[in-house]
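A single protein chain has been removed from this complex, and every other one stays in its place.
Going by the order they are written in, the chains are A and B; count residues from 1 in each one.
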Amino acid sequence: MSYETERNVDDVGPGFLSSETRVGEGILGYIIGLVLAALLTAASFAVVYTNLIWGPAIPAALVTLAVAQMGVHLVFFLHLTTAPDNTNNAMALAFGVLIVALIIGGSLWIMGHLNQNMMPTHQTMQMQR
Amino acid sequence: MSATETLPFTTAPSIDPYKLGHDGRRRRPDDGGAGRDYSTGHGEGGPASKHVIVAYGFWIFLLSDIVMFSAFFAAHAVLRSATAGGPSGHELFEPWSVAIETSCLLLSSFTCGLSTVAASVRNQLWTQFSLLVTGILGLAFLAFEARDFATMIASGAGPQRSAFLSSFFAVVGLHGLHVSAGLLWLGTMMAQVFVKGFRAVVMRRLLCFNLFWHVLDIIWIALFTIVYLMGEGL
Partner (left out) sequence: MYGGRIQFATPMLWSLGFLVTFVIGGMTGVLLAVPPADFQLHNSLFLVAHFHNVIIGGVLFAAFAGLTYWFPKAFGFRLDEGWGKAAFWLTLAGFYVVFVPLYATGLLGMTRRLQHYEVALWYPWLLVASAGIVIMICAAACQVIQIVISIRHRDELRDETGDPWNGRSLEWATLSPPAAFNFAVLPKVHGEEPYWEMKRRAIETQQLPAEPDYEPIEMPRNSPTGFITAFFATITGFGLIWQIWWLVGVGLFFAYATFVRFAWRDVDEYAIPAQEIGRIDRERRHVHDEWLQQDLRHHREPA
């Protein structure tokens, strides 16, 4: 079967610049992404090292800023959008995110319960002797 | 699949012998059998181009890499407070170093994107220059991280000190190993672009490297947020 080895101009994949983008537009996209990401990074550091956010809300604020910055990376650097031609890539990402959420969330949940419900280890070790 | 449907095995113009570009039941305009490729999964136009296939496949690999990182993250999240009487994150982490590392990696992601633009217009000089800057920033990142690790180990806070530190060195070290491998790959790509030019296979590899480098920065976002910044709070 002879597949095209050259890019079909309408094909889209993760990381592709659309072939209609001119150099200026391409660079501008990356600059906007850089500026946004830098702002979000600075905001994260500010949340931790200044008193701008109420203490107990700091973890939530950090997670929000991190997710936002990941989004900036995905859109501006990886060109992963919700456009119809990008559906496969977005679906794959969604699945990856699901697995990550299960692994991290599940571990935290289980270990939290175990820490709550089990005897401390140094006591169980003493019972072994 | 009724018997009244036309037999699939009819002779046709040689590009599309089984008329994969057309569905027998629903009429579509005949575009000569070449088919336009729509990535929405309806199958018209036959298999996607190599560029798309390689990018999608590499993207799936990167997602599996992210899943591996999430396992290390989960371990660290769970062992956050297991300092075994030793130093905690708050005592060990130096914010200025983390800030420099983050800036280096973010800028390197930007320059890597610039190299994509340069490669798309086949400009050898700008491609090589932006790849070089990416590499230098990546090396700077590694240098600061190595310095951090060395300082911590010298003060007795190595990976053997506590479960918290083991998981810390594991997750941050894994990321650092990925960056190192990426730099090796970057050097190889610079050589390939120089020697072989912008042929299709080199472009596909540059695309994969691009994806890899950006994903490493995304993982670093999670890392510096969860490990370093949240580690401050504890």
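Assume a residue touches a chain if its C-beta (ideal position, glycine included) is under 8 Å from a C-beta of that chain, and two chains touch if they have at least 3 such contacts.
Owing to the predicted nature of the structure, the values given are computational and were not obtained by experimental measurement.
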Residue, one of B:97, B:123 or B:192, that touches the chain absent here: B:192
For chain B, residues in touch with the removed chain: 1, 3, 7-14, 17-20, 46, 184, 188, 192, 196, 201, 205
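Here is the rule we use: only the chains that are shown with their structure count from here on.
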Contact footprint of chain B on chain A as seen in their complex: 1, 3-8, 10-17, 19, 21, 23, 26-27, 29-31, 33-34, 37-38, 41, 44-45, 47-49, 58-59, 62-63, 65-66, 69-70, 73-74, 76-78, 84-89, 92-93, 95-96, 99-100, 103-104, 106-108, 111
Chain B - residues contacting chain A, complex: 36-41, 47-52, 55-56, 58-60, 63-64, 66-67, 70-71, 73-75, 77-78, 95, 99, 102-103, 106-107, 109-110, 112-114, 116-117, 120-121, 200, 207, 210-211, 214-215, 217-218, 221-222, 224-226, 229-230, 232-233
